[in-house]
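Mind having a look at this structure? Questions to follow.
Of the protein chains in this complex, one is absent; all others appear in place.
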Amino acid sequence: MADKIDQIFVTLKALLLGYVPEALQPLVSGLLSVLLVLSVFPGIFALVTVIERKGLGRIQNRLGPNRVGIPFTKIRLCGFGQFIPDGIKSLTKEDVVPRAADKVVHYLAPIVMLVPVLLAYAVLPFGRHMTIADFDAGLLFFFAVGGAVEVSVFMAGWSSRNKYSLLGAMRAIAQMISYEIPLILSAVTVVMIVGSLNLSEIVQQQNAYTHGLAHWFVFTPWGLVGFLLFFIASLAESNRCPFDLPEAESEIIAGYFTEYSGFKFALFFLGEYLGMFAIIGLGITLFLGGWTSPLAALTWIPSYVWFFGKLAAIVFVFIWIRGTLPRLRMDQLMNLAWKFMLPLALINIVVAAIWHFMAVDWPRWLVCSALIFGAYVVLGRGLMKHQKLGKRTYRFAE
Amino acid sequence: MSLSLIILAFVTLLAASAAMSLRNLVHCALALAVTFAGLAALYLNLDAQFVGFAQILVYVGAVAILIVFAILLTRSGDTPNEAVLAPGWISGIAISAGVFTVLGWAVLNSKALPSSGTLSLAPAATVKDIGKVLMEQYVLPLEVIGLLLTAAMIGAVVIALKEPSKSSSSRGDEAQIKKTEQVEPSHVGSYVGEKKGAA
Partner (left out) sequence: MSPLQTCLLISALLFAIGFAGAVTRRHAILALVGIELMLNAANLNFIAFWRYGAHPEALTGILFVIFSIAIAAAEAAVGLALIIAIYRHYRTSNLDEVKDLKG
């Protein structure tokens, strides 16, 4: 029974495909998967915008949106209908294009942003046997399409002919390039251990249990460090606080999409959130066991529930961080990426190799943990050396 | 010869011509990114999956961005008013047309091209196979590439570093202006250089 619920979407799709002639089956199969992604993830986006506003509101000791429910009824749903008026508002707003703007590039930028982000979902395993395109080089595909986002950010920033847009775009590109390296290097450890770039294979390797506990990579020393590095880099890649310099409202208005309004602005917003979900999904797949359950006793819960549950948990952490941490300065951002995360990621690769070749016993835990801890202490001290960090003194007007 | 190949080739060649003929340099760089993506799609069409993805990762994600950065750092982002072609451009076009004619003639009339196996099944080139060959048969070239990338990284950083101002006495004001202008470019340039090496 649990098995049937687990595979309900797969069987449903096979059932639907049965009604389609043989020649059209690949096409219809692809269309069905695309439709599912196009309906599920924007739906999650709509919910997350409300949850984020409410969560930030709670953190800042206010209520957040709590009025809008189902239209034309008295049902309020604690304000979870807020995304409907938000969507209507952004769709019906006037689309303003600056007169000096480069019209074609300005028009194309949001599309170039959204297409690669949606493509990235093709390789993520959402559940058991639920990968849309099971590429042999799936991980490489994910990072490759992620690179195209930088082009769109530049297009948006440059074509607007606005200094804030260009500044935001330059900040965003410098940040994305810098954090892409620790991101990829932390994923390399997983590839080394699994021996495959195929994401389904990576999940399959973590789908084993000893003493009832899953073999998630986050439960190993190198995996924990890799996950933390990946997590920080993914915060930066999705331009989230504390790495939200590209769209720092108090400095450069809205960064590279300052000059966008209406539907195009909504597309950027959507693209940014979908990119965030995709990169979180990749992090889950690489380190948190994808669709597997943490305990052997809980395997009866369907696989997609685990995937989306983990997604929701990490999105919550993202919102929590946004409500808690202040924004970094540009030099702090670069120092963190180049002087701390990059060396640590490189050392982590060596640690993963040692882990792979040492015998399965307690000494490898000791050696690997000691290596990582030593590297962390040395690098952290190096990062903090030239910063005169003392107790902050305040001067008040007498 | 499939329809997808023709369409992809058309898009790629059109974008390549645009990249070489548009007046605005940023438009050229964006057309270049389209060319690279089209080439990657052509590789995928030829069943070279790994190379196609690597092409997008390196060229669209890094080289195109690098070129865009260079365009902005040399302040050539605006459409130029003067001529964009070199004085002897007619002979240049003629020579390149000649090159294409010779190459095309050779391709169409060569007897050395393998004619059999043109419709064979896609050869298997999994990542595992590529990795194995790379680590066994081609390990020396791999090491040399690593050395080359390190050298390129160091070289790019050294070239793009801020020059020490030597003419402080004779052209004081001008040097001062130059210096203030140079602060940002050298900064960004070195980041870009570092990125290339590490990628």
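As written, the chains take the letters A and B, and residue 1 is the first residue of each chain.
Keep in mind that, in the parts below, a residue touches a chain if its C-beta (ideal position, glycine included) is under 8 Å from a C-beta of that chain, and two chains touch if they have at least 3 such contacts.
Everything quoted here is computed from the prediction, not taken from an experiment.
Considering the intact complex, the chain excluded from display touches B. Interface residues of chain B facing the missing partner chain: 1-2, 5-6, 9, 12-13, 16-17, 19-21, 25, 28-29, 32, 35-36, 39, 42-43, 46-48, 50-51, 54-55, 58-59, 62-63, 66-67, 69-71, 73-76, 83-87, 89, 92-93, 95-97, 99-100, 103-104, 107-108, 113-115, 117-120, 122-125, 129-130, 133-134, 138, 141, 145, 148-149, 151-153, 155-157, 159-160, 163, 178, 182, 185, 189, 192-193, 196-197, 199.
To be clear about the criterion, only the chains that are shown with their structure count from here on.
The geometric centre of chain A is 29 Å away from that of chain B, both derived from CA atoms.
Contact residues of chain B toward chain A in the complex are 26-27, 30, 33, 37, 49-50, 53-54, 56-57, 60-62, 64-65, 68-69, 72, 77, 126-128, 188, 191-192, 194-195, 198-199. Every residue of chain A that touches chain B in the complex is listed here, in rising order: 105, 135-137, 140-141, 143-148, 150-151, 154-155, 158, 170, 173-174, 177-178, 180-181, 195-197, 334, 338, 342.
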